[in-house]
Structures are given as structure tokens and as C-alpha cells.
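What you see is the complex with one protein chain gone and the rest in place.
Showing chain A:
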Amino acid sequence: MSSRPPFASHSSEPVRRAEVTIRLSEFEIPPMQDVLLVGKRAPIGPEAVRRMVDALTPEQYDIIYLDHEIFEAAVLKRSLLKFLPQEKFLPVILEEGMRVATENTVVKAQVNIVVQVNRAVDL
């Protein structure tokens, strides 16, 4: 009795292989950086964002509901507001956000604020 399989491997038989590529990177928590601008018709709304940030990073973000043509709300990292008050910061971020966003999108923004101070001290 032969131990060969009934059909011997044929030269045209495809060879299947798997290649596994793994890319590891840090998952940011929450999955946003400094600002999130929520479009009026975006797949998630401010309440969903509130639940996310409250669950993952409680008391670190403020949600500001807006009366705006594109955005329904802005989620701002509180620590940024120590550098720049909301009334100064929000118009800037909305103006720039409007250039890239539509009602259907949620836009995240990374914001760097550098405060320059020059002070004279009497010698």
C-alpha cells in the first residue's frame, strides 16, 4: 500500500503563505488630542463625546455647545485654557476648523500654545 496521497502535489498547485506584519504604537487616551470639533451631522454628537471623555479622562475636557453653521460643539482640553482663555481661543480654532471640516465630520486638532513673556527686572 502506498503512503502517497491519491493526488500527488502538482507543479501548478498554488503555494499559500501568510506574512504577519505587526505595527505597534501607543493608543492615545482619549483618542483625540487637544481639541475636537463636532460637526452638526457628524456620526457622533456631543453627548457621545462627553461619555467618551468622562469615561476615559474625567474632568480634563470641557464640552462647549455652539450655535455655529458647521459645528455643534467643541471639546477643549482644560489645560489649554490656562494658556489662552476660551473666548480668545475658540474663535481661532473654529475659524481654522471651518476651512477643513464639513457638517458631517469630526475634526481633531493638536494645538501648541507658546506664551512668550518678556519682563524687565530692576537691578
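Here, contacts are C-beta pairs under 8 Å (C-beta built on N, C-alpha and C of every residue); 3 or more make two chains touch, one makes a residue touch a chain; residues count from 1.
The definition used in the following text is that contacts and distances are computed from a predicted model.
Peer 1: Using the UniProt record as the reference, specify the protein name of the hidden chain from among "Flagellar basal-body rod protein FlgF", "Autoinducer 2 import system permease protein LsrD", "Glutamine cyclotransferase" or "Diguanylate cyclase (GGDEF)-like protein".
Peer 2: The record for the missing subunit names the protein "Diguanylate cyclase (GGDEF)-like protein".
Peer 1: If I consider the whole complex, including the chain that's not displayed, which of A:Ile44, A:Ile64, A:Val92 or A:Ile113 touches that chain?
Peer 2: A:Ile44
Peer 1: Just the residue numbers, please: which parts of chain A touch the chain that's not shown?
Peer 2: Touching the chain left out of view, chain A contributes residues 41-48, 51, 72, 104.
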